[in-house]
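Only one protein chain is missing; all other protein chains are in place.
Then we have chain A:
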Amino acid sequence: MAGADSDDSLYPIAVLIDELRNEDVQLRLNSIKKLSTIALALGVERTRTELLPFLTDTIYDEDEVLLALAEQLGNFTMLVGGPEYVHCLLPPLESLATVEETVVRDKAVESLRKISHEHSPVDLEVHFEPLVKRLASGDWFTSRTSACGLFSVCYPRVSSTVKAEIRQHFRTLCSDDTPMVRRAAASKLGEFAKVLELEYVKSDIISLFTALASDEQDSVRLLAVEAGVSIATLLPQEDLEALVMPTLRQAAEDKSWRVRYMVADKFSDLQKAVGPEITKNDLVPAFQNLLKDCEAEVRAAAANKVKEFCENLPEDSRETIIMTHILPCVKELVSDTNQHVKSALASVIMGLSTILGKDNTIEHLLPLFLAQLKDECPEVRLNIISNLDCVNEVIGIRQLSQSLLPAIVELAEDAKWRVRLAIIEYMPLLAGQLGVEFFDEKLNSLCMAWLVDHVYAIREAATGNLMKLVEKFGAEWAQNTIVPKVLGMANDPNYLHRMTTLFCINALSEVCGQEITTKHMLPVVFKMSNDQVANVRFNVAKSLQKIGPVLDSNCLQTEVKPVLEKLASDQDMDVKYFAQEAISVLSLA
């Protein structure tokens, strides 16, 4: 193969290994990251016989180096001679899979999983599966944890005797003495169940699931929840009640809030996995309890799922369930004591209106929206405003506009600039939905006020906002409403505001078109080229470069060029630089 014919004497392995042993960690790390280059230089044969044994035996190193090594080896198949030799990569990866540092181990497992697919079924049984067994019966917990992630990749492609052994090993790890291993097993239980034959899912997996879900440590129990969801998708409907539901019900009422949080967090998946009947009978009351949980963390997680849960309810009874069971809980959450709960709810509550339709929305949801729009926490208000589009489709935004306005105004003037920034981002959306008249009357002045905000990020966002508004409302609107105000700022005593004029022109020239740009904006830009502040002058040069493409060539030659030439001989070196740059970009030289 390629590489074998390269001049070996040029790259004796000793030199390369010296690089891998360099005293400086950074250099070692660089060398390891180029391990594939080293392997290429050595050729496949020597990579197998010299490089890999070296890596397996002598590397005791910083975790960072080991991590890079573990990653490299996952892509090494061709460098050792293709799939028939891929098993040569197993020894170094095996020792990396026993390292203490979690990231290294995880990466080694990831690489092992990757190359497992490149093993032929025979190699898998001869080389790969014994490695998994060795790891599974290792002394120290690290190797057993790593083993948990490898069962599912080899199980489907080995003989039935070996399959039985694998199942036995997995079972042993599920009742391991150390919680670390039980956690690893619990987190891989769902994945393992998916590759098992249905009979073994029923006979083996269920009992493991039940045991892990009642582990003495909540960190293990909570991982079993996710496995339960995966298992439920595998089983036929008629077995669910007997095999998984008792355990899941118990999890939803676990005494540890972490477990209940997990149930809330996985609720939509769970709902899909168990189907409509169990949802109606079991999940609805469970969901109500989670929405009323005593820990805010759990309530917030459940509140996040309200919309998805309602959407996925069986259609025949959806509305009744929402109106009689879910909505009362939602109403309580609107005035929850915890702001995270309220803002989680606010981010999804608007979605209910499409499900419930116009009349119910007006009667039941609207009061809640309005209450949240007045919430003391800005995040809650923002979340409502950011989702206005859902309501707009159902009842039209007019219903809300009276309450919307004070909320917007308050957020627009919030003391935290991050809040102001967030509301600016929703302005184009709001403008589109409220219509041009409402906007001109109520919101236009806000948008202009942001242009003179004392925080640069806000002024910058406000500029971008103007551009989006013009895209929505058209050039004519721009000429009448915003261009005069923007240009007016060119005479402001504060040079930062004068520069904002230039930034606005940069943003607006293209959407406003040639006529407005030439007729109204350009003269102002020219005038500013005489500004006493150098920053303004070089921004004039930058602006001219930016709006040049919008202008016609005559104008460029006769008007723009002289101005730029004058700036190019400015006494300030930055002004000169940008003027020259503009001249060359616009090809005016």
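Note that in this section a residue touches a chain if its C-beta (ideal position, glycine included) is under 8 Å from a C-beta of that chain, and two chains touch if they have at least 3 such contacts; residues count from 1.
One rule holds for everything that comes next: contacts and distances are computed from a predicted model.
S.K.: What does the UniProt entry say the missing chain is called, choosing from "IBH1-like N-terminal domain-containing protein", "Protein TRANSPORT INHIBITOR RESPONSE 1", "AP complex mu/sigma subunit domain-containing protein" or "Serine/threonine protein phosphatase 2A regulatory subunit"?
M.R.: From the choices "IBH1-like N-terminal domain-containing protein", "Protein TRANSPORT INHIBITOR RESPONSE 1", "AP complex mu/sigma subunit domain-containing protein" or "Serine/threonine protein phosphatase 2A regulatory subunit", the unshown chain carries the UniProt name "Serine/threonine protein phosphatase 2A regulatory subunit".
S.K.: Which of A:141, A:170 or A:287 sits in contact with the chain that's absent?
M.R.: Checking each option in A:141, A:170 or A:287, the one touching the absent chain turns out to be A:141.
S.K.: Using the document's definition of touch, tell me which of A:19, A:191 or A:410 contacts the absent chain.
M.R.: Final answer for the missing-chain contact: A:19.
S.K.: For the chain not shown, which residue from A:160, A:337, A:558 or A:571 touches it across the whole complex?
M.R.: Once the missing chain is taken into account, the touching residue is A:337.
S.K.: Of A:62, A:316, A:441 or A:515, which one is in contact with the hidden chain?
M.R.: A:62
S.K.: Which parts of chain A face the unshown chain closely enough to count as touching?
M.R.: Looking at chain A, the ones touching the missing chain are residues 1-3, 6, 10-11, 15, 19, 23, 27, 34, 36-38, 40-41, 62, 75, 77-79, 82-84, 100-102, 114, 117-122, 140-141, 156-157, 178-180, 183, 216, 218-219, 253, 255-258, 260-261, 292-297, 300, 304, 337-340, 343-344, 378-379, 382-383, 386, 416, 418-419, 421-422.
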